[in-house]
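The complex appears here minus one protein chain, its other protein chains still in place.
Each chain gets a letter, A, B and C, in the order it is written, and its residues are counted from 1.
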Amino acid sequence: MTSSPKDPRPKDLRGDPPLPAIPRDAKDDLGPQAVEARRKLWEQAAGGPAPHVFGAAVSYEAARGKIENFVGFAQVPLGIAGPMRVDTSLGVREVYVPMATTEGAMVASYSRGMRLLKSGGGVRARVLGEGLTQNPILVYADAERAARAAEIAARSFEDLRRIVGGTTRHGRLVALRPEVVGKRLVVSLVFTTGDALGINMAAAAAELCSKELADRTGAEKRYLHGQDVEKRANARGLAEGRGRRVVADATVPRDELVRGTRATPEDLVAIQRTYAVGFAGLGTQNWLVQAANGLAAVMIACGQDAAYVTESATGMLDFEVTPKGDLYASVHLPCLLVGTVGGGTGQGTAAECLKLLGCSGEGKANAFAEILAATVLAGDLSLMAAFAAHEFVASHEKLGRNRPTGKGA
Amino acid sequence: MTSSPKDPRPKDLRGDPPLPAIPRDAKDDLGPQAVEARRKLWEQAAGGPAPHVFGAAVSYEAARGKIENFVGFAQVPLGIAGPMRVDTSLGVREVYVPMATTEGAMVASYSRGMRLLKSGGGVRARVLGEGLTQNPILVYADAERAARAAEIAARSFEDLRRIVGGTTRHGRLVALRPEVVGKRLVVSLVFTTGDALGINMAAAAAELCSKELADRTGAEKRYLHGQDVEKRANARGLAEGRGRRVVADATVPRDELVRGTRATPEDLVAIQRTYAVGFAGLGTQNWLVQAANGLAAVMIACGQDAAYVTESATGMLDFEVTPKGDLYASVHLPCLLVGTVGGGTGQGTAAECLKLLGCSGEGKANAFAEILAATVLAGDLSLMAAFAAHEFVASHEKLGRNRPTGKGA
Amino acid sequence: MTSSPKDPRPKDLRGDPPLPAIPRDAKDDLGPQAVEARRKLWEQAAGGPAPHVFGAAVSYEAARGKIENFVGFAQVPLGIAGPMRVDTSLGVREVYVPMATTEGAMVASYSRGMRLLKSGGGVRARVLGEGLTQNPILVYADAERAARAAEIAARSFEDLRRIVGGTTRHGRLVALRPEVVGKRLVVSLVFTTGDALGINMAAAAAELCSKELADRTGAEKRYLHGQDVEKRANARGLAEGRGRRVVADATVPRDELVRGTRATPEDLVAIQRTYAVGFAGLGTQNWLVQAANGLAAVMIACGQDAAYVTESATGMLDFEVTPKGDLYASVHLPCLLVGTVGGGTGQGTAAECLKLLGCSGEGKANAFAEILAATVLAGDLSLMAAFAAHEFVASHEKLGRNRPTGKGA
Partner (left out) sequence: MTSSPKDPRPKDLRGDPPLPAIPRDAKDDLGPQAVEARRKLWEQAAGGPAPHVFGAAVSYEAARGKIENFVGFAQVPLGIAGPMRVDTSLGVREVYVPMATTEGAMVASYSRGMRLLKSGGGVRARVLGEGLTQNPILVYADAERAARAAEIAARSFEDLRRIVGGTTRHGRLVALRPEVVGKRLVVSLVFTTGDALGINMAAAAAELCSKELADRTGAEKRYLHGQDVEKRANARGLAEGRGRRVVADATVPRDELVRGTRATPEDLVAIQRTYAVGFAGLGTQNWLVQAANGLAAVMIACGQDAAYVTESATGMLDFEVTPKGDLYASVHLPCLLVGTVGGGTGQGTAAECLKLLGCSGEGKANAFAEILAATVLAGDLSLMAAFAAHEFVASHEKLGRNRPTGKGA
């Protein structure tokens, strides 16, 4: 099998065999049979059971190091979306995506988006870069001393790199940028952290680096987290990125789009333009549509730190009509903060969900980030199409039964 | 009982009796005895057991209307922080705050903050306003028609109010602001939604209103979610608020602060100033410190939609040294998007957690928002004090055992 | 004369008679003859001479109250763009727009845009709203007192309105919005100021209002300019507006656009989409293209405070292809801070330039703002068309002779 020079996409679409559609029971989708059918599907796709997802209590031990004053477990409803076909850096895969949420209609929306994307051959997603920023601030008597310290800091990069390298196997200092702001010196340190999200690793390394720089430069004060970018949406994130910078794109055939959503590619381009007017008026860094939904749902399912949804939901959505009249769609997610080792990933339902995605453990963080980006694309495509077709309120009325009771609502 | 004119704080500090400290076992805090002791405490505080938090599987039925393609439940470690003493709009309360997370050291950090706040008599928190915005966009042939439509929209407020009032018991249209942007008309509609977060209610009402306005004004196109503020951090949120606008403040006695954290009030003011320099350089709407942590953890525990952490983590933290030398601390949270009815609140572990807080069901959304704001204040106070005392890395090293294994890390 | 119900545009296109094209001398456009020909044109259009623009020294007296340590006058090259046909709130007008700049190619760019706009019947521009915000901050002992003060402030609106009304003939307090931020109360006061920009008037009124409120509420501290929006670009400006909120739009026939610029309507829509991607990545409130150029040039010519360009260059540009294939273009300028009385408007070259526009003195501020908005639209249209046709560098090379000398540049 050869790939034509005109088509740069990898042709290893053998990958996993196509996965079956997720069974649903129109009468009672929460009935034991329907649930059992989906659990079977999960077991086949994951190559084994997921006892904790299916109801077995997780052991206390699984919480070790993850929480204090432990009393038990919060149980969040978990569904699966898909199958989604995604070309990752580990090859083409078909996956069911586990999502934990209580927002009715959301998993269905993502699932529809995945079907649409699959109709055009699937999504392609790639991590383009990686770097976990830490920004200690050192303070000096005046701007002149801060400027001298900036020069020393710039010259100390290789030394700091060595120091960091000597204390952690997974973490690397990959960039250092000193910025003088009056008498303060903001030292932007960028680390790679392997397959862990790596914030503790990075913080420990930044502690070492900032201490060393403070000593070398005679800083009066040192603030380890001086420019604290952690878990907050911010304008620089969209430009500079943090964590993993991921892109995902796909082409959806015009016919499939219209058949599946009643919206045309032109409708989607038009609705996105109006959204752009709205977003500009808000002053936001999140030019995606429902990214926070999909990210929160997969992150809770997969043992990620859900507080990072704030930063991770930074990015852009793009729609275009191709010369052939199909829809080209992409998402740009420059701040995906996730990992497949460490944190909450190793035990209980999180480990089971990562396994379902084929993303457990070392060597899998990029693929996991890529699947997340593809998921975001699926959700945004589906929701924008629903908006375009004015279906939004209607679909929520039908599927969402979680409204306060009483007449009217 | 009288309250002195010098002290404006309500004197009903009888409220609940003081709650005991949370038992911990220094040797093995995940051992059955330690966990059991805390569960006893929970039962006493909540007035009954929490079987699902304590391990019993939640029934499928609890997921009805909340998810599609249901397969089971994600189980997220749950701990309790506190006790926290908080003066809410429903009176003074002492509560344990349930938090679901996998970030080691976090619950301990919040718990420490709550102890500090209690040492000064507790936090006072109040919802200052409420309103769930929806911003449909109507499009016209040109700016002149859009401007005319804006006038018609402004005059239609009472009519729309009546229309909305006729379709929902809990939702009210409370404000309408039309804004012409070229040939587009952004119609900002503000709703109150009772004790539900109320997004479906608001979206349904906005559908009605925008349709009515489109008819009255001859709009060429109508986008229900044209300026989509939903689940995205944005600059307007800090200024205009969305959901519940909450303030929480407290005074921490100097001695208690120094004893508990080794940081002085002056240290905290100094560190906050440096953070302000950092935040300004980021372009962020989140001038809090670890708000996203506490919000995500309580929201997951209490059946809230965690995707709203993006918007909810908007706000400001303020520290000042009082004339007596104590620390005055406040948080401003203008976008708390939470509810105590509807969504994921009514069943399973979420219902148990809301019950622990005394915030189940109708009439409790404001108190819940106030407890959340007080929790955010506790966490930010504790973390800033840790930063001030350079303890951050050390505490994570000690408590957080969730790092990837292997030498170094 | 009737206007068809299908066409909402005023039909009083009799207005001023069409103005002749601006004479240029291809050989030596700075030769005495070419300059004299344009000065003649100016005199005809303005109904009289402009001796100071034409070289006569302005008297010292003209600087009274406008500057300290006066030594003379800065002389900035002044050209005219146009003619521009603009439908203002004072009727349809044809005008030459005076622009003071040293950026070669800029006046030519605006002039070309005005020709293009005229080819479709001209621009329509309207002031949609007006309000000069001042935001004093009052500080209290704690959030509770700040919240009480907010209630008192809201109730004091009518009183403050009366107080302001008793001290100024032109200024009116039109809105008051108190916002509690921790223990601080931001009091947003909105004034109208007649035909003056009115900042001194508004500041004096805000001084009165904030002092009165501080007295009524027992504020501990009062900061007159606490939330200082003055002369700084900011995200709220795009949403809330300040000064005059103006819209301008026009339709440019497809043929004229292509003939005049070699760009099609589709090209302009495409280039704007790419710009939108770029602007989103910047975190800006200025979604216009060269607005700052035109605004600065006209403002310097017309005696405005050029420091307000920072705020005034807030807004949005929009292009669309009409159903007939023409170009629809609009600008949204919510923060135009200009006036036709007070400030630098009454004397010297500024008075002459305002007279050329027919915008001297009372009753003219809206029309002046509308002409400014139309000018911005002309410039953005022309520059985007140049970008679309990849002419930008070339035109600067040809017209701009102001580069540092030496081979290469």
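The rule we apply is simple: a residue touches a chain if its C-beta (ideal position, glycine included) is under 8 Å from a C-beta of that chain, and two chains touch if they have at least 3 such contacts.
Source: prediction; values computed, not measured.
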Contact partner of the left-out chain, one of C:Val186, C:Met316 or C:Leu381: C:Val186
Absent-chain contact - pick from C:Leu90, C:Ala108, C:Ile163 or C:Val321: C:Ala108
Of C:Val35, C:Leu90, C:Ala141 or C:Ile163, the one touching the omitted chain in the full complex: C:Val35
Missing-partner contacts on chain A, residue numbers: 8-9, 124, 126, 128, 142-148, 150, 179-184, 235-236, 239-240, 245, 247-249, 251, 283, 316, 318, 320, 328, 330-332
Contacts of chain B with the absent chain, listed as residue ranges: 235, 238-239, 273, 276-277, 279-283, 285, 287, 316, 318
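The rule is short, and it goes like this: only the chains that are shown with their structure count from here on.
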When chain A is superposed on chain C by its C-alpha atoms, the rotation angle in degrees, nearest 5: 180
Interface residue identity across copies chain B, chain C - same or different by half: same
Approximate Å spacing (C-alpha centroids) for the pair chain A, chain C: 43
Centroid distance [mean C-alpha coordinates] between chain C and chain B, Å: 41
Junction residues of chain A, two or more chains touched: 235, 277, 279, 281-283, 285
